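Mind looking over this structure? Questions follow.
A single protein chain has been omitted from the complex, and every remaining protein chain is retained in its original position.
Each chain carries a letter (A, B and C) given by its place in the written order, and its residues are counted from 1.
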Amino acid sequence: MSIDKRAGSAAEALADVPDGATVLISGFGGAGFPNVLIRALRDRAPKALTLVVNSATHRYSLTHELIEAGLVRKVVCTAARGRDNEPSPFERLWVEGRIKLECVPQGTFAERIRAGGAGIPAFYTPVGVGTELAGGKERRTFEGRDYILEPAIKGDLALVRADAADRYGNLAFRYAQMNFGPVMAMAARVAVAEVRAVLSEPMPHDRVQLPGTFVDRVVAVGA
Amino acid sequence: MSIDKRAGSAAEALADVPDGATVLISGFGGAGFPNVLIRALRDRAPKALTLVVNSATHRYSLTHELIEAGLVRKVVCTAARGRDNEPSPFERLWVEGRIKLECVPQGTFAERIRAGGAGIPAFYTPVGVGTELAGGKERRTFEGRDYILEPAIKGDLALVRADAADRYGNLAFRYAQMNFGPVMAMAARVAVAEVRAVLSEPMPHDRVQLPGTFVDRVVAVGA
Amino acid sequence: MQPLNRLQIAWRAAQDIEDGMLVNLGIGIPVHVADYLRPEADVFIQSENGVIGAGPLAPPDRIDTDLVDAGSRRITLRPGGSIVDSAWSFAMIRGGHIDVTILGAFQVAANGDLANWDMRLPDKGPLVGGAMDLAACARAVWVVMEHTTRQGEPRLLEACTLPLTAVRCVRRVYTDLAVIDIVPAGMVVRELVDGMSPADLEARTGAPLAFAPDCRELTAPPIAMG
Partner (left out) sequence: MQPLNRLQIAWRAAQDIEDGMLVNLGIGIPVHVADYLRPEADVFIQSENGVIGAGPLAPPDRIDTDLVDAGSRRITLRPGGSIVDSAWSFAMIRGGHIDVTILGAFQVAANGDLANWDMRLPDKGPLVGGAMDLAACARAVWVVMEHTTRQGEPRLLEACTLPLTAVRCVRRVYTDLAVIDIVPAGMVVRELVDGMSPADLEARTGAPLAFAPDCRELTAPPIAMG
C-alpha cells in the first residue's frame, strides 16, 4: 500500500489527540501559524494540554483560542506578554494561577525542541547564565566559561504551517514560515502540517525543506 | 565597500593557513570532497595539522595527500581503514605511531561539529554507550537510559565543496555533496568553499542551502 | 542642551556599523538603525526568526505576509539574503556568528550586566524572546536607550535592579545624552551632547563615570520623529 499522508480535513487529522497531550505549535514573527489546525484542535477540545509555542499571546496566532477555551494546563514559550494594557487571555489565567508557565530563551527553546527530535537528552548552553531563568539548572564550566544544562523537549503532536506538501509529507515553506516547523515536526510523535496546496506529483528533491519522513499527516487549507 | 568573498584562486584563499591549524574537510560517500582546496593546502604545506574529516582513507578524497606529505599530526574521523590489504598512507603512519587518531561515531562526529558552530560546548548522546569509544567519557542517566557526554569540535579552517556560490558566499549543493559542508563551515573560524561556478548575480533566497554569513571565501574551480 | 531623539540615537549607533558586518537589531529603537546605515557599508541584518539580510519595510503593493522579521514587520529581503529555520538562526546567534547586536534596555550596569526583558509589571507575562541568546552570545552587544526613565530615574546603574538578561555583556551604550563604553574599570563617556556638563550627566547616571580624554560632542543630523 503506497504511502499517502493526505488527510481529508483538519478535523480528521486531529481526530485522535488525547487529553493531556503535549502539543508543539509553529509560527513566529507573524508567519507560519497553523491556524486552521489550531481551530480544529479547539473544536476537538482535548483537555489539560501542554502547549509548546513561541508566543502565548501573538496577535496573528489563534493559540489564544485554545487558552480561552480552557484546554491548556501549561504553556512553554518565549513570550507571554500581551501587547495591550488589558491582560491577554493567557495573562488573565496565569495571574489567577489557572495556567502554568515555563518561560524559555528563544534559542534554548529551539535547541531543546531540536534535541528532542535528534535524540539528545540534554545539552549545555551559555544562554541564561546568571539570570533567573537559570534557576535550579545545573551549572558547569567548560574552558573557563559558564554554561547551564538544558533538557530536550518532545511532543505528542506538532502542528506546523507550510506552503506545499506532497503525498509523502515532504514540505516546502515560504520565506519566514519555516521558523520552528522543522524542529517541531521532528520532535513530535505525530506531526501534522497544514499547507496552502498539496501537489499532485512528488515534490522535486531540491524543493523539499523538511523530508516527509518527519511528517505524518498533511491537510490542504488554501492560502 | 561591498561584500565580495570571491578569491582569485585556491592558493590565494589558503595563503594564511598557519602551522598547527585544525582543518575540517567535508565529503562523504564519494561526494563533496574539496579536492582542489586539499591540493592547494598540500602545496601551501602548513605543518602539524589536525584534520577533522569523515574518512582518512577514502579513495575519492585527496586527504591522503596531506597525510603522505607529512603535514598531519592528528586525524579526527569516523573511518580510518583502507580498502586494500596493503595499509593506506594513514594506516602506515598510524601503525608507526607517527600520527594520532581519534575515531568518532559518525552521528557524534556531525553533532560535535554542529555544536562547535552553534555555541554548544557539550551534549549527551546515547551513541557509543557500552563500547570502547565511550572510554573515559562521562556517563549519565536521563529517564532510565544511559548517555555519554561529548564535547564540541571547532576548527580554524573548513574546506567545503559545493555546486554554486555568489559573491556573498551563499552556497548551493548538488545532491549528496552537502553532507558535512554546512556544519563544518559553521564550526570554523574561516570557511573556504570550492564551487563549480560563482554566479554573477546574488543567489535566489530559495536556492541558498548555506547562508554566506557562514562562508568566508569562495573559489570557482569548475566541474 | 538638545538631547537626541530616538531616531537620532539610532542614527548615531548606525555610524559605528562597519563594512560587511552581520547585525541583529532588537525591537523598538534598534530596528531604526537599519534606516541610517551608510550606503557603502554592505551590511546583512539578521532577524531571529531566520531572516538573513532583512531589507526595508515592504511597500504596500509588495507586502508578503510570510516575509516578516522577528517583530512581525512586513519586510523585504536584500540581494543575497536567505532564510533559515529557528534552530539554524539561533545556532548562528549562540555560535558567535553575529558581529553586533543592538538592543534596547531597561537598565545597564557598570559591569556590563543588561536588563531588558522583564519590567515586572503587574498582570503582564514575561517576554524573553531571543534577548538572552543575543546578549550572551553576539560578538558585541550595543545598547540604545534613553538615558533615564520617563520619571527621570537613571537607567545606567551600579547594579541592575530588574531581572538580568545576561551578565557582563554590554560593550557600548548610546543614549539621548551620551555614548558610553563599558570597559573592565566601568563606564567611560566617549561623547556627550552639547551643553551638558560632566556633572549634569553624572547627576542623571547611577554609576560612576569616567570621561575619555578625547571625549567629543555627541551630534546627529536633524531627524523628525515619524
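The rule is simple: a residue touches a chain if its C-beta (ideal position, glycine included) is under 8 Å from a C-beta of that chain, and two chains touch if they have at least 3 such contacts.
Here the structure is a predicted model, which is why all the values come from computation and not from measurement.
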| item | value |
| --- | --- |
| Touch partners, limited to displayed chains, of the chain removed from view | A, B |
| Sole residue of B:111, B:166, B:194 or B:216 that reaches the chain not shown, by the stated touch rule | B:111 |
| Residues from chain B at the interface with the omitted partner, ascending | 28-32, 56-60, 78-82, 87-88, 90-91, 94-95, 101, 103-108, 110-111, 113-114, 125-133, 163, 174-183 |
| Missing-chain contacts mapped onto chain A | 1-3, 114, 116-120, 166-168, 170, 186-187, 202-203, 205, 208, 211-214 |
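Following the convention adopted for this analysis, only the chains that are shown with their structure count from here on.
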| item | value |
| --- | --- |
| Chain separated most widely from chain A, comparing mean CA positions | B |
| Mean-CA-position distance for chain C and chain B (Å) | 36 |
| Separation of chain A from chain B, taking each centre as the mean of its C-alpha atoms, in whole Å | 33 |
| Separation of mean Cα positions, chain C and chain A [Å, integer] | 29 |
| Interface hub residues of chain A, defined as touching at least two other chains | 111, 125-126, 175 |
| Set of chain C residues in contact with two or more other chains | 77, 83-84, 90-91, 93-94, 137 |
